[in-house]
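Right, I'll just put the structure down here and ask away after.
Shown here: the complex without one of its protein chains, the others still in place.
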Amino acid sequence: MRWPRKNDAASIEARRSVMNVDGGLVTSVDLEPFAGAAESLVGVAVIPVSAVPVAIELGTYELSDDGDVVERGRETETVHVPLAHTEGGLTASMTRGALAAGTVRTYVLHDRITRASCFVCADAAEAIALARWIDGEMPAMREWLESNDDPMLSRRARLRGVKTHVVGPMCHVLWRWTTGDAVGPNMMTRNSYALNMGYVMQRAPAKPQRAILEANMGGDKKPSAEYFQSGHGKTVLAEAFLSDEQIRRVLRTTAEDLEALSWAGTHGSVASGMQSVAFTPASAIAAVFAATGQDLGMVGTSSMAQGTGRRVEGGLQATIRFGGLEVGTVGGGTTLPSARDWLASIDCAGAGKVYRFAQIVAAAALCLEISASAAMATAGSENFFQAHHERGGLR
Amino acid sequence: MRWPRKNDAASIEARRSVMNVDGGLVTSVDLEPFAGAAESLVGVAVIPVSAVPVAIELGTYELSDDGDVVERGRETETVHVPLAHTEGGLTASMTRGALAAGTVRTYVLHDRITRASCFVCADAAEAIALARWIDGEMPAMREWLESNDDPMLSRRARLRGVKTHVVGPMCHVLWRWTTGDAVGPNMMTRNSYALNMGYVMQRAPAKPQRAILEANMGGDKKPSAEYFQSGHGKTVLAEAFLSDEQIRRVLRTTAEDLEALSWAGTHGSVASGMQSVAFTPASAIAAVFAATGQDLGMVGTSSMAQGTGRRVEGGLQATIRFGGLEVGTVGGGTTLPSARDWLASIDCAGAGKVYRFAQIVAAAALCLEISASAAMATAGSENFFQAHHERGGLR
Amino acid sequence: MRWPRKNDAASIEARRSVMNVDGGLVTSVDLEPFAGAAESLVGVAVIPVSAVPVAIELGTYELSDDGDVVERGRETETVHVPLAHTEGGLTASMTRGALAAGTVRTYVLHDRITRASCFVCADAAEAIALARWIDGEMPAMREWLESNDDPMLSRRARLRGVKTHVVGPMCHVLWRWTTGDAVGPNMMTRNSYALNMGYVMQRAPAKPQRAILEANMGGDKKPSAEYFQSGHGKTVLAEAFLSDEQIRRVLRTTAEDLEALSWAGTHGSVASGMQSVAFTPASAIAAVFAATGQDLGMVGTSSMAQGTGRRVEGGLQATIRFGGLEVGTVGGGTTLPSARDWLASIDCAGAGKVYRFAQIVAAAALCLEISASAAMATAGSENFFQAHHERGGLR
Partner (left out) sequence: MRWPRKNDAASIEARRSVMNVDGGLVTSVDLEPFAGAAESLVGVAVIPVSAVPVAIELGTYELSDDGDVVERGRETETVHVPLAHTEGGLTASMTRGALAAGTVRTYVLHDRITRASCFVCADAAEAIALARWIDGEMPAMREWLESNDDPMLSRRARLRGVKTHVVGPMCHVLWRWTTGDAVGPNMMTRNSYALNMGYVMQRAPAKPQRAILEANMGGDKKPSAEYFQSGHGKTVLAEAFLSDEQIRRVLRTTAEDLEALSWAGTHGSVASGMQSVAFTPASAIAAVFAATGQDLGMVGTSSMAQGTGRRVEGGLQATIRFGGLEVGTVGGGTTLPSARDWLASIDCAGAGKVYRFAQIVAAAALCLEISASAAMATAGSENFFQAHHERGGLR
């Protein structure tokens, strides 16, 4: 059978027939609203969604004209975070962490997304000259993009800067964009492509031999030191103060045990060559992403995190830093049924919501870190084991 | 409102009411079959599933008594791989890659999953003595586990080896298990906990100060050099030969362009401090995982890959190596409605299927790599852009 | 015996007596010129120095007022590079590489050295506020440093920028300096300390709890992704064109073999989690550093390199990029006897010579890369073995 891309009813049916998928939950949903989301549809996947109430002191942020993230105020509210997953114990654990945390405070530090193009030149001299030329062309490139009315260009993706990096005859170029409330890979891809082909290849002092749209200097969907440090998406920090009383009563351990665990865990991560240092941020990221229509291929990169714990007067200060949460509240999967509804349930659907959403993701992840860490601490290990034993029956 | 864990109808309804989730697709599915999968359920997430036919020469593998993966035969078939995602163009791209690849050959090299515990000792001397003692106790520990009838122990998780690593007063211990057709985190967690508490802490020459069940020496759900090299799950390799004719006709580029892209992309990944070297394996991994009930928190670790391309007589040889695909065909989310159906559609539901499934995942990922690489190659960049431009309207 | 720091004759003699070091080469050199170089002297180490003629097309560079490295011209000359080492075969190998390379072209891309301080704050909010404040204070800080006549401040270390990075309650700060023709760790340490204690701790919106002068965000003498990419010292690139004829005649291999070796070696380095990708740059760096009085503790960081090879019309293009060569031609060990003489022998002693020297180091390293790579290539392996077998008798 030829495998058509089309999503008309007959094509869908033909594919189902070949695959012997003919009934049950996977074919019970009308595919019409999803017809534009992917080619060659055959059905749906259904994942149960649970929720956890998390009290968060959220910042209100705006992007300045210069592309800086500026805080306009802070307000506390309880958000019921939707989590799509099937890991027994995870929701309960995050709930426990949220209880111990009291109120989580969150901050957005930075907002950039990059496309890592590469120009292969005749030799190093030309690559170096190209890099210097590109560095100097920034204002003109911005102007060119903004005054160009080619419909393929995105107006929302705004060029904020560039990093050039020469290796041999290659001039790697990290185009840095802001993309509004969308994650923005497609819109920045279009604009980067236009810059590469319509500007650089036309005007460079010496025409490069090749233009490559993406050549891994950034790490699209692949964790890298570059993304961990410089960010890809929203750089967000979440923090909580755990009082000795809450640690004892809710987490059933002590600040001393948590600190010892953090010490051993950090040294373990160094010994294993881990780029992140945290406990299980990917579990939280994946669950929120799956519920809200984020790109699940970005779970690995968005989960790169650096967690810290230190004893302070009366308790423990716990934080987590995400170098780049690749999240959106418009575009991509966010506009589809179910994703849109879960985003709406936390007031994160549509424009003007992306910084709010990024903070909620980080806060949820911190709550899981707190509870999972506590479960791993010496006194807590028995609790941890019990928790998994009792609730994790599915596995 | 107190936030109960229970999944009876009234509790679910109460939570929905608090969250103002009251209708539409997200509440249209009976939650009863999912009641054991997560606490505090409120609804479902629905993701459209598309499919791609991939011709694969699959190996038939068995685990020997010694824990080696042994090949028993090879057979070619066409598998219609289910993909749950909303990234316009991805399914079409993978379809194109599968067409260009002709038949993908896949191999399972290794099978281990680890729990990275840590014993904190009084000093380095005790940690070193403990490490040596543990190394010597392997046979006795295996015997102890197998003769122990504590119901908390899993019979399917079998201890295959241990790696000790002393850092200061810490003795990090990587317990290495096979877990049958399940991914097995919970079963190995139970057994590791039993070993830590019931064996090591009781019998060690000098009792450690602390036992920590997981201390990051491995990298549970966090990418690490350790996992990238030694593996966590199934180590799988996929390979395809792309003839010059197919490269030209299907991928609309040349072997020379693909090689140039691979060269620049590999150097880009080195420059950015990426642990993987590949193009976009996470997109494929995430899509198959989401359809088949795998743990989405493992997308980042399972996507760690090393891709290669080299020109050979008459075309290009393309491969991808996954250090550790954390996949299962029993347990966890795989038994739930929709996941089970999609697994069944590719004959991967239940026992005896995990090596088959791991190979299908790797083959699908290679098809996407081939097509995505081609789109990035110089000649292909225009195609790539067009593809995203035309189909990626959602983003 | 109390162990005095003093370097008077009697103290030196007393120490020698305790150590039973009483004659031979190690005590044959007058220590007076070295009396200020280290405390508690007891003698000398003597390393034989060999030399290799390398033809280099050197750029002439100046630092602009803004701290950019600007090229003013290019000229070719043959430099006899001094190498202090005892590795049989190394000098001969580099000589062979220089012969094959013909003329090496070198480029200086960037010049910065950093001190990575850290301010530990009460919480993340204060750390974030501090980071933003520091970013905004750059002009005032520069002014403060330049108008301050405290004799402890160095005038030659000029503040060029700052990178702040918040992790939990920590505000890490990379102070970025240029330091003239000296490597400059001490002068930038003094100025960074002054900034930390005299400016930040006095004027910050909320006084940090702690100021730490160096907290590893950079990687002083420790290789890091940060240094590999952003540089620490002089970022230098060297390039050579190897004609098919020279490859065959001098290196006794082929461009095809060299390309195959580069491909396998790059994939080997990725598989082993190497931050550099090159063959043996450290051998060359160490040998030049030891001859010329550079800091041998910086051999590891200065050797971080990315080498490339690609077939081009008529031969192979070989390059190496050093993220940060930590070299100086004034200060530190460079002013001492022997170091000064070897620097003078290549016209690199004193002010105005540091970019020239950095390029010579890179060119020498590339020559060794070329020859060592050739020796590793399939056809060359036999040569490689023979070379080591015949000349490496000492080992």
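Letters A, B and C mark the chains in the order given here, with residues in each chain numbered from 1 onward.
What we mean here is this: contacts are C-beta pairs under 8 Å (C-beta built on N, C-alpha and C of every residue); 3 or more make two chains touch, one makes a residue touch a chain.
Since the structure is predicted, the reported quantities are computational estimates derived from the model, not experimental observations.
> Of C:9, C:25 or C:140, which sits in contact with the chain we cannot see?
From the options C:9, C:25 or C:140, the contact with the absent chain belongs to C:25.
> Among C:211, C:236 or C:320, single out the residue that touches the unshown chain.
Of the candidates C:211, C:236 or C:320, C:211 is in touch with the missing chain.
> For the chain that's not shown, point to the residue among C:97, C:219 or C:324 touching it.
C:219
> Which one touches the absent chain: C:251, C:287, C:348 or C:370?
C:287
> Write the list of chain B residues that the hidden chain touches.
Counting over the whole complex, chain B touches the hidden chain at residues 105, 107, 109, 123-125, 128, 165-170, 225-226, 229, 237, 239, 273, 306, 308, 310, 317, 319, 321.
> Quickly run down the residues of chain A that touch the omitted chain.
Missing-chain contacts on chain A: residues 225, 228-229, 263, 266-267, 269-273, 275, 277, 306, 308, 310.
Quick note on the criterion: only the chains that are shown with their structure count from here on.
> Between chain A and chain C, what's the gap in Å when you average each chain's C-alpha atoms?
Roughly 37 Å, centre to centre.
> Based only on mean CA positions, could you tell me how far chain A sits from chain B in angstrom?
19
> Find every residue in chain C that makes contact with two or more other chains and list them.
Only 225, 229, 273, 306, 308, 310 qualify.
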